[in-house]
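Before I ask anything, let me first share the structure, which is written out below as structure tokens.
Note that one protein chain is taken out, while the other chains of the complex remain in position.
Per-chain residue numbering starts at 1, and chain names A and B are given in the order in which the chains are listed.
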Amino acid sequence: MSVKIPPGLQLEKVDERIMTLNVGPQHPGSGHMRLIVQVDGDYIVACDPDPGYVHRGEEKMAEYRNYITNIPHLERPVIHDSCNILYPYVLGVEELLGIEVPERAKYVRAIASELNRFSYTLYWLAIYGIFLGHSTMFMWPAGDRELAIDLLDKMTGARVTHAYFVPGGVRNDLPANFEDVCIRQVNYLEKRLKAYADIFYDNPILISRTKDTGVLSREDAIRLGTTGSVLRASGVDFDVRTKEPYDAYEELDVHTNVLKNGDSYDRSKIPWLDMLESCNIIKQALEKMPKSGSVRVKLKPNPKGGDDEVYKRVESGRGSLGVYIVSRSKPEPYRLKLSVGSFRNLICLPYLLKGEKLGNMPAVYWSLNYWPVEADR
Amino acid sequence: MSSEESKTKPVTQTQTAPAKKEPELPKFEKDLSDKIVTKFGADTEISFVKPNRVRINVKKEKIKDVATFIRDELNFDHAESVTGVDFPKEKEIEVVYHLGSYTDPKLNKQILSLATRVPREDTPNPGKDSTKLQSLREIFYSVEFHERECFEMLGVYFDGHPDNRRLLLPEDWADIPPMRKDFATKGR
Partner (left out) sequence: MLKELELAVTPQTANAFLGKLGDILVKAIDKPLGYAINWGRLWSLWPVHIETACCSVEFGAASSPRYDVERFGIIEAFGSLRQCDLVVVQGTITRKMAPRLRLVYDQMPEPKYVIAMGACAITGGLYFDSYNVLPGIDGILPVDVYVPGCPPRPETLIQGCILLQEKIKNMKAR
């Protein structure tokens, strides 16, 4: 070889029957993640995931910024689900500083959290369409997502990186006629989501590509520590909003969807069912919300916690997201750890791809609700 | 058990002496921590007992036995995350396992933090110095990638883990593990 190969790159080796292939960091799907796959003909024999191409060092940088200036940083791992990734951080900081949030702010947080779930899940469905080569499955969710983003734009002022949750409440109140506009758009979204059933989930091509591929049994799902839609598609009924309710979810009625088979088809159906549930939650929250009141508690400058630690978790689009904060009487946190759903589900990949055909790999890989930026933090 | 219905209010306990002004500890969580301490005695100590959160500090030699007891008797079945915290002044690194349960409905809200400390050296040589800990991979399979990340970020070597390799850092990383407190970030 006359050209020098940079370190860490894999060459294609032919070793009798087993061939090592590189599903490289740049691929026509989405996100940068490499899979080093060993194939025997058409069947995958072993798979070694290689994440870290978007590792930006969030946890190290959080130690140099105080509790308020950390907010724009910590929302960047998943920018279109930014409220849900800030939620456990804000709950934890409020417990460390001993702040009590007003009632109206709790309901506004619940509405923002559910709208973010729309924004994330519709984009995930759109990219699933790119993986499977179904271009309508890219265009329809990407277009319908703009409705949810319009509502978030009115609430927070930004399309994606909202920076809306602060310790002490939310940054600003809802605009004047928000309730009518919201109910109208949510009703239209619900009608559109029900139309997805014909085009996507009853489509014989999609069914034949995803049914019975990557089957994860119930015991394995518990043993591997998976979370979110991967867990609920394998028959385990666990959702942090019902099992350990936080903020306004203590008064809201949430129904979790559980499917039994544990294959890629079920894993791609659960987020869609969850979105239909989100429509109900938003309408309930708008009804039960106190009609007036403040939404923010003012903090002293440079707030510090004591010698304490806290672990909080919240249900995001990918699963349960936990934040562990250690504080040592300084304005900056001593250690901040994000325990994200994508990283916890990554362990399923080498387990599920053994024995699969190479053509089924995109369907299985993206059905694990994996967002590469979040897993690398 | 009826006491775990109350989510944030502590339940009164009849075991503390009435003259002392001690805060009342939640009963269900105190039962969990007492079971561990009565079995393992001096090797463990209770760090705190709060509603839905219990923390136990263990000596590093006994961590595998305590983890097996927690899995078999107390029904915790997976690990949510593994964190390493660096304390350069005390020359120790603390590794905290957060354990949760999906199968037992009484334990759905509880998170048990299992913490242990390993010695820390000033010039780290990851894999070959005294910062070693026994891996909990045979007991909780879900810690596999978390322990690999803890190894590369802090230099804690896990004995018994089949694959102690880099996960997130670049392949040609030649500096000290980045989450240590003496790793300097540029510009700060």
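Criterion: contacts are C-beta pairs under 8 Å (C-beta built on N, C-alpha and C of every residue); 3 or more make two chains touch, one makes a residue touch a chain.
Small disclaimer: the values here were computed from a predicted structure and weren't measured.
Taking the complete complex into account, the chain left out of view touches A, B. When the omitted chain is restored, the residue from A:M19, A:V54, A:I99 or A:L276 that touches it is A:V54. Chain A residues in contact with the hidden partner, per the touch definition given at the top, are 6, 8-9, 24-32, 52-57, 60-61, 64, 72-73, 76, 79-80, 123, 126-127, 130, 133, 138-139, 142-143, 145-146, 149, 159-161, 373.
Mapped onto chain B, contacts with the missing chain fall at residues 169-171, 175, 178, 183, 185-188.
The rule is simple: only the chains that are shown with their structure count from here on.
We define each chain's centre as the mean of its Cα atoms; on that basis chain A and chain B are separated by 25 Å.
For chain A in complex with chain B, the touching residues are 7-8, 51-52, 55, 57, 59-61, 64, 222-225, 231, 236, 238, 243-245, 250, 311, 313, 320, 322, 324, 326, 334-335, 337, 339, 343-344, 346-347, 376. Partner chain A is touched in their complex by these residues of chain B: 7, 52-53, 77-81, 83, 85-86, 96, 98, 102-103, 108-109, 111, 113, 140-146, 166-172, 178-179, 183, 185, 188.
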